[in-house]
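Shown below is the structure under consideration.
The complex appears here without one of its protein chains, the remainder shown in place.
This part shows subunit A:
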Amino acid sequence: MTYIFDGTFQGLLTAVFEWFERKPGKVMLKSISIFQPEAFAESFTVTTNAKKADRVWVGLQKKIKKDWQRKYYCSYLSEIPEAYNHLFQFTIYIFQNQMGAESNYGNPHVIALAKYAKSVEREKHRMEAFIRFQKTGDGIFYANIDPDFNVLPLISNHFKNRYADQQWVIYDLKRKYGLHYNLASVEEITISFSNGANKHNLAPVLMDEGEALYATLWKDYFKSANIVARKNTKLHLQHVPKRYWKYLTEKAI
């Protein structure tokens, strides 16, 4: 039996609700975007329902502590197809067992969630580290990203607290949405890039006068801080994998 849901967090929780309502035995959860109907397998399409989802979430919050609620949400943000099924099975497992069942690292779903959460947290941490703002002519600090996982919801507070006195935009090119902090609150935005515009680098004409100076000084600094006698390329690449270089001012040629 396969349950199909719409890929939303609420949809996932609704699926759990439906399962407990029907108790159909072993079920796989799949997102509609990857579901391929098989001739003989039964399937059931979950209709996302905010009320049902809420009830499951409230219940889950009573069963697992804050740190695991966060692992749960992070696993969801990974957007990995198998993660949805693990989340689904994990929820059922938690509801069917005593408090504290989430620390059973012998359980495959517990381990799976811990792993997903770790990857997502690492990506979040990398974004907090590797995002480089460019100051635009109208005084907004702007950065593009295309992270492996959907981490914007996780980094919003960090940037809001840190850069409270400057307007900023962080834009996820892959998922086509971004965050704009307007000195009061953070809002979700979408930008329509004109065709042919270079999405990764802002055109110099849009930039603040000081931008080129500070970018240059930063590149200089990065070079000066290196100790040639200690060169260790392997370690360097391990910490700053190549796929992140496009973000980094100091790595731009």
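As a working rule, contacts are C-beta pairs under 8 Å (C-beta built on N, C-alpha and C of every residue); 3 or more make two chains touch, one makes a residue touch a chain; residues count from 1.
Going forward, contacts and distances are computed from a predicted model.
Of the candidates "Putative DNA modification/repair radical SAM protein", "Tryptophan synthase beta chain", "Septum site-determining protein MinD" or "Sugar ABC transporter ATP-binding protein", the chain left out of this view carries the UniProt protein name "Putative DNA modification/repair radical SAM protein". Only one residue from A:F95, A:Y163 or A:Y177 touches the chain missing from this view: A:Y163. From the set A:D6, A:D54 or A:E250, the residue in touch with the chain omitted from the display is A:E250, counting the whole complex.
Touch with the hidden chain on the side of subunit A covers residues 101, 103-107, 111, 125, 128-135, 141, 143, 161-166, 210, 213-214, 216-218, 220-222, 224-236, 238-240, 248-250.
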